[in-house]
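All protein chains of the complex are present and in place, except for one that has been dropped.
By written order: A, B and C. Residues from 1 in each chain.
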Amino acid sequence: MQLGMIGLGRMGADMVRRLTKGGQQCIAYDVQSAAVDRLKQEGVAGAASLQDLVAQLEKPRAVWLMVPAAVVDATLEKLVPLLEPGDVVIDGGNSYYHDDIRRANELGARQLHYVDVGTSGGVAGRERGYCLMIGGEPEVVKRLEPIFAALAPGAAAAPPTPGRTATSGSTADQGFLHCGPQGAGHFVKMVHNGIEYGIMAAYAEGLNILRHADAGKHAREADAETSPLRRPELYQYDLNLAEVTEVWRRGSVIGSWLLDLIAGSLVSDADLQNYTGRVSDSGEGRWTVAAAIDEGVPTPVLSAALFARFSSRGEADFANRVLSAMRHDFGGHVEKTAEPGSAPKG
Amino acid sequence: MQLGMIGLGRMGADMVRRLTKGGQQCIAYDVQSAAVDRLKQEGVAGAASLQDLVAQLEKPRAVWLMVPAAVVDATLEKLVPLLEPGDVVIDGGNSYYHDDIRRANELGARQLHYVDVGTSGGVAGRERGYCLMIGGEPEVVKRLEPIFAALAPGAAAAPPTPGRTATSGSTADQGFLHCGPQGAGHFVKMVHNGIEYGIMAAYAEGLNILRHADAGKHAREADAETSPLRRPELYQYDLNLAEVTEVWRRGSVIGSWLLDLIAGSLVSDADLQNYTGRVSDSGEGRWTVAAAIDEGVPTPVLSAALFARFSSRGEADFANRVLSAMRHDFGGHVEKTAEPGSAPKG
Amino acid sequence: MQLGMIGLGRMGADMVRRLTKGGQQCIAYDVQSAAVDRLKQEGVAGAASLQDLVAQLEKPRAVWLMVPAAVVDATLEKLVPLLEPGDVVIDGGNSYYHDDIRRANELGARQLHYVDVGTSGGVAGRERGYCLMIGGEPEVVKRLEPIFAALAPGAAAAPPTPGRTATSGSTADQGFLHCGPQGAGHFVKMVHNGIEYGIMAAYAEGLNILRHADAGKHAREADAETSPLRRPELYQYDLNLAEVTEVWRRGSVIGSWLLDLIAGSLVSDADLQNYTGRVSDSGEGRWTVAAAIDEGVPTPVLSAALFARFSSRGEADFANRVLSAMRHDFGGHVEKTAEPGSAPKG
Partner (left out) sequence: MQLGMIGLGRMGADMVRRLTKGGQQCIAYDVQSAAVDRLKQEGVAGAASLQDLVAQLEKPRAVWLMVPAAVVDATLEKLVPLLEPGDVVIDGGNSYYHDDIRRANELGARQLHYVDVGTSGGVAGRERGYCLMIGGEPEVVKRLEPIFAALAPGAAAAPPTPGRTATSGSTADQGFLHCGPQGAGHFVKMVHNGIEYGIMAAYAEGLNILRHADAGKHAREADAETSPLRRPELYQYDLNLAEVTEVWRRGSVIGSWLLDLIAGSLVSDADLQNYTGRVSDSGEGRWTVAAAIDEGVPTPVLSAALFARFSSRGEADFANRVLSAMRHDFGGHVEKTAEPGSAPKG
């Protein structure tokens, strides 16, 4: 079926390519005409403006927004007046589901349909397919199924889950799912990303322990400010993390796609010197913890993962200075500038 | 090659089966003769006693222990006097690597070799193969490679990692790895399990948030002891967790073997009523955090996951009573017996 | 000066008593006339209705609300129409500062003034005085100083802070502080309570460790599901927590008012059997973490304290069942119903 795609960044352009390859007809638009031109050179139809995009689409229109969460509302402000009752707007980006609920109401008042799609898969999605978590009105979501099916990885992407009956009629087995009314798609995607933070942190902490398994080889100072390593003979291992992550990829309980990626990173950059360790967070992790708090659900792991990212960016600095001030005032402790033994391993 | 297996529980018996199928020759022994008999009926050679086992093995002998960590030393006490210089003892269970280092020294004094093997794969290992993390002397580990190769999943169990050269000669690609000297195998396995705790907790917390996405449908009391849900309209979703976990299996960033298992569990038991939520920990998670503390490596996520298990078993109860006592004493707060709204969802 | 007090619960009634003793003139009102009658018997002027209360107050009126956060808006709905430009409404309860900002705007549109006061001190406040964190317009807050001064503990309640100059003119030394514009009072109080959660949890966890210092005396099972205590000889202490908390009250770094309370609780109820350990949270701890997330400030400790309360109420149950299901599926682990060794100490 036909789909207008607004936003041809990393994700949007690749989705157009996958849709096209999957037999769907896309009209592509971006505020940067160069992005449109690139896809046109690949044989995709392009639009010169929102007006042009809307004009090229058959009614009822289906328009997919793949723009940063921060500019969705600005885009809708321009797009919505061009649409007609029955048209559908799909937000496939990383919007906060609170916004979905508001927008669904606003568009609904104009007899426009709003569908939110949480999209996971990242840069690999073009080849692997995208996992789609969808919120919206049932009949509207149903109408868009050809689009979702073309974007999703398909049933063959994972072995069947024992016990699931082939006749269940669920599309989850193909990699897309209608989760519930508007907002449900981004709600599920939000929690998905919250889980992602936790899993990533679990690997990262574990690898950090492995990396410092040679701690006993490095002398640590013995003064009142430093806790000596009591049994250095227990920490004499030089572990090869590229090899360790590779072996875990086969047969272990912690095999995963994220582990595949880490193993790949470590092949060429064993010390990960390409990175400084300043870790961004793009919102979903925060919203996940906020939702947990609203619901009264304990999330000690997901929040610890989130806060570790904040700390990686220096956001704990003032708190740490408060600690140093207290230590000075009650114990006369003077801050140390560096601690031998930790420095060499980063 | 030939291997003596001591301990024919869940793991040990299946490993004998996989080894046998892989062309290796096992002599099986267990303190419970029924366990030996079962394997004998499957065509495996059995031993009636440790003496018998040792007598049947060609020199230099290779004996694999697959017994609970708590009885390894007692088993060694009986086994070691029967062995001769050059023989190898392999501990394939979940021993603490501290014990490996000690035992390697003790056995080394008798010119016996000690190899520690961290084994991951669980009940699925018989079919999938076992991920093996190995510590020991290089030439001894090398000698045992046919055994490890038969137990491991093999290279086909995962797609090749981009960038790894076929000529690296590493066995990690086959699913087993010589990690370092004695103790290194169980050290890596220990951290593997620590990571496992963190990943499991990430999924569990996230699913708990999804499960309570209908919190706005349940009235919550408005009194000084209860924080009302400010925007109930944001929590009106009835999410189907079996479907959500199924869709995540295809194309999402958080796809993993553990996710496959959860999706399977939820198919037949959507509310997980088969479980009460009392979660054991068998040691590795504790040791992982203790190692992190020794090394000075922060593990907020892995420790939060560990402590959540402790709390699931009521180990926070006294601390919670301390909190209630304080709240009573400064604020006159009286403990509530239950909170409507949370009860129905468990 | 004159003040109308609405809400004569635990806190409100005691505040009227302290104000009266401090020479201020209160008119007391509550929806439950019995509460008004009690104060009338103590010589305080009472009002039979909101109309009556407003009628008895001199202009510009000052009305203090001391009602549960959940009924502030309903109370304002009835009160506001009775007031006149220049009157002041003070919310001294535990309102969310978001509501303060909204209400300040709503009342401002009617030329009414809104002041938010975070009040700490609990049931001891009547004698010790209340710590007041105030948000509002400077001249309005200034006008109310006699009220705040009468409620606050006064300078003698704590020794002077070295370095503070007597001429600073700050009222913080007396126990009340104008923190900033509307909402600032409750913002500071919110964070105060968030800190309180963290401090309480620190004591509670520490006391729980002390309580289990005899863990080595209790045999623990040795099976694959249970991690044995490796060195029971290190956990042979029977510590008297009432004595320990008492000794900490003198000279230690962790002396505090909360510690004083715990020491008192343990005198008569050494095992805290008066409590079950179901710990409520009344909102501020949640809002504190939510604010931290908005600001990007890491709060691993404050959030861990919050989530421990959620868990104490069974809110982690489903997550724990997910963990048990995974353990069963990958490892064949069966849930244990109880673990000897932990049971006897609660």
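Methods note: a contact is a pair of C-beta atoms (placed from the backbone, for glycine too) under 8 Å apart; a residue touches a chain by one contact, two chains touch by 3 or more.
Please read these numbers as outputs of a predicted model, since none were measured by experiment.
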Residue among A:148, A:203, A:235 or A:248 that touches the chain left out of view: A:203
Given C:106, C:137 or C:260, the one touching the chain that is not displayed: C:260
Hidden partner chain, residues of chain A it touches: 9-10, 68-71, 94, 96, 122-124, 200-201, 203-205, 207-208, 211, 222-228, 230, 257-258, 261-262, 264-265, 269, 272, 274-283, 286, 300, 304, 308-309, 311-333, 335-339, 342, 345-346
Chain B residues touching the omitted chain (full complex): 253, 286, 289-290, 293-294, 296-300, 303-304, 306-308, 310-311, 313, 315-316, 319, 330
For chain C, the residues touching the chain missing from this view: 97-98, 101, 120-122, 125, 128-133, 152-155, 157-159, 161-164, 170-177, 179-181, 183-184, 187-188, 191-199, 201-203, 205-206, 208-210, 212-213, 215, 227, 229-231, 233-240, 243-244, 246-260, 263-264, 267-268, 288, 291-292, 294-302, 304-305, 307-308, 342
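In this text, only the chains that are shown with their structure count from here on.
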By count of C-beta pairs in contact, the leading pair of chains: A-B
Innermost chain, where centres are averages of C-alpha coordinates: A
Chain B and chain C, separation of their C-alpha mean positions in angstrom: 42
Rounded Å distance between chain A and chain C, as computed from the means of their C-alpha atoms: 37
Mean-CA-position distance for chain B and chain A (Å): 28
Chain B: positions in contact with at least two other chains: 122, 201, 203, 205, 208, 227, 230, 257-258, 264, 300, 304, 308, 342
